[in-house]
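With one protein chain withheld, the remaining protein chains of the complex are depicted in position.
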Amino acid sequence: MTLDLHITLTYDMDVPTDILLQVEAAAIPEQRIEWAHIEASRCEHFVRVAALDGIGDRIWLRTSGRLSIDYRARMTVLRDLVDVATLPQMPLHQLPGETVQYLFDSHYCPATKFHSFVDTEFGELQGGARIAAMRDWITEHFVYQSGSSDGTTTALDSFVMRHGVCRDYAHVMIVLARACSIPARFASVYAPDVTPPDFHAVAEVFLADPSGVGGSWHLIDPTGMASAADMVKIGVGRDALDVAFLTAFGTVELVEQNVSVTRAD
Amino acid sequence: MTLDLHITLTYDMDVPTDILLQVEAAAIPEQRIEWAHIEASRCEHFVRVAALDGIGDRIWLRTSGRLSIDYRARMTVLRDLVDVATLPQMPLHQLPGETVQYLFDSHYCPATKFHSFVDTEFGELQGGARIAAMRDWITEHFVYQSGSSDGTTTALDSFVMRHGVCRDYAHVMIVLARACSIPARFASVYAPDVTPPDFHAVAEVFLADPSGVGGSWHLIDPTGMASAADMVKIGVGRDALDVAFLTAFGTVELVEQNVSVTRAD
Amino acid sequence: MTLDLHITLTYDMDVPTDILLQVEAAAIPEQRIEWAHIEASRCEHFVRVAALDGIGDRIWLRTSGRLSIDYRARMTVLRDLVDVATLPQMPLHQLPGETVQYLFDSHYCPATKFHSFVDTEFGELQGGARIAAMRDWITEHFVYQSGSSDGTTTALDSFVMRHGVCRDYAHVMIVLARACSIPARFASVYAPDVTPPDFHAVAEVFLADPSGVGGSWHLIDPTGMASAADMVKIGVGRDALDVAFLTAFGTVELVEQNVSVTRAD
Partner (left out) sequence: MTLDLHITLTYDMDVPTDILLQVEAAAIPEQRIEWAHIEASRCEHFVRVAALDGIGDRIWLRTSGRLSIDYRARMTVLRDLVDVATLPQMPLHQLPGETVQYLFDSHYCPATKFHSFVDTEFGELQGGARIAAMRDWITEHFVYQSGSSDGTTTALDSFVMRHGVCRDYAHVMIVLARACSIPARFASVYAPDVTPPDFHAVAEVFLADPSGVGGSWHLIDPTGMASAADMVKIGVGRDALDVAFLTAFGTVELVEQNVSVTRAD
């Protein structure tokens, strides 16, 4: 699957302000960058640093007045479509060190509170089959509703409210997975069929490989809008706190934002 | 049903401390005080004030050193056993003014977050039938577990964790009722079959009378340990914050607490 | 002081919706209603019920389509201006029963967490002098900033953030007062110099009368925008949860809101 990305962002700020940007598709083996170009209006500096888990970059900018970002890229997704439901769970002591942090509670994802629910509702399933059942449970019980959550909404709130946007769906998926000791992280992605077109967010869980040797991360979208074969990864983290596409160290005003993701073939 | 109550409380405090006590069975029409006696060890003062909604009293004490409270009473419950499931819901604009506050969110009971869940799960039922279904749903999905909650646990937490003690069961019942616009309050009660013997807490909901004229409060115990016919009411409020049996305005240490509730007949 | 009030509210709703309104100046001894008139566009019903603590009324409406409310009144404030700083604190056991609930934590006002701060910062003062010092401390340390808080902002947040609107100032005043065992409640009021013109909110504390017999409530405005002599009380409660001017039991859209409070003399 090859995708064409075109993202434009325009912000206004009164005084020189530091901005941290994370909008570029990550350079990682599971997706090939055919070409990519990012352009910013005049900035004091423009510095790239590695993002979390070595997936993708963040860019430091400093500017005042109007900031315009134009990012275009063509990406080919190489990720295989795997039937997650067939994959075994990895025993805890075989988990690679870097996945261990994704077993724990994080700010938006207080997973330990979900132990009983997960045991009762999904206790008869294991590993990937359990993950698939959780994903389907969320899809069935939740209503996607723009504007129904904000920066204070946790997975606890979303689980009760039964509605939310992609970040909330991802948070609920993450707490359910972590509550049965499957590492789960938050992934910021681009996908072609997101409605309305926007940055998208999904969960990513770590399961054992069919071979029984080693394990891998698998993208799970409980909103049902995207599949692992057509998502382009931007960055990952414990929850939405970790992968904002723009963080301003000061006051900025959004003027315009446009996200276009289309199939190239 | 006639019940014998015998409650003893012993506390130690280093310095003169104000204490607010709410342990006596309320003098209200639905329960008759056959006799009652409360005795405190030597106190600087011992003053009675009305508690919330005019149900029961609170007692102000001030003392230092050891405080011993001994409360004995024989109470006859006159409350009729009503089949809540048959009662209609009261239209909002016919609710008496004093019930209106019990429609709203309170600290432990953020009811508005439960609208969607209640609509989906109980949307086909109305009024008392809906309340009965909610009570049964809680009884079925929750596990009573001593020590599984604390002063920070809200109905949101309990709903997710699926376990708790009587206060948590009552809080969840309250949010579900309020989420469909049925006034619901928290009631502190004595009941004979509570295990282990202790102060007990239940929900109380306001439903229309069968006559269609006026409405009444009905005690609902989702733990299944008590029925409206064998509960003696101490006090009511919006949630557990309102009806602590003892509030100390300083540091006190619990030495011993004993609650005995037995059938007299 | 005589004030002219003119409030207009316009809301749109798609389906018949129950609305609870609390916008009228309360009929209480401390303020005289010279005349008052409230008019609503066509409603299914329009029913008045008593509000909390017997201060003011709430109105139940049910309507669909466009709802327009027009409320006009002339009010004379009879409240004496008292120098709060001279009033003694009331011993706990002399507090009237109905003030006791205002000693406790409520949702937006987790007062017990403020004990140490209050002891350290205001420990040398007592009663009204302490209240005056707290009010001045807030005025000095906080910045009034429209839009800087929302329905999730507690007094804990405001205390840390050092900015907010009138409701936040009132919440912080309430926690500080309760933290030293002075009953404090939230009051919704009209006042002439509020900028921009809007519903206003302040704290009200209960202090002993100079005579030493009995006590009274005193309005405290830490924003400095209003004084006790020019405020018209609408309603009271534990915090902002209790005195919303409009509560919709369904989805409504605000079209227009206008609050005008002017001196008549």
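Order as written gives the chain letters A, B and C; numbering starts at 1 within each chain.
By definition in this document, a contact is a pair of C-beta atoms (placed from the backbone, for glycine too) under 8 Å apart; a residue touches a chain by one contact, two chains touch by 3 or more.
For clarity, every value in this text was computed on a predicted model and none was experimentally measured.
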Among A:D14, A:E34, A:E98 or A:D209, single out the residue that touches the unshown chain.
-> A:E98
Which residues does chain C use to touch the chain missing from this display?
-> 113-117, 120, 141, 143, 156-157, 159-163
Interface residues of chain A toward the undisplayed chain are 18, 20, 45, 47, 49-52, 57-58, 60-62, 92-98, 100-101, 104-107, 181, 237, 241-242, 247, 249
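Rule of thumb we're sticking to: only the chains that are shown with their structure count from here on.
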Averaged-CA centre spacing for the pair chain C and chain B, given as whole angstrom = 29
Distance between chain centroids, defined by C-alpha means - chain A, chain C (Å) = 43
By residue number and range, which residues of chain B touch two or more other chains?
-> none
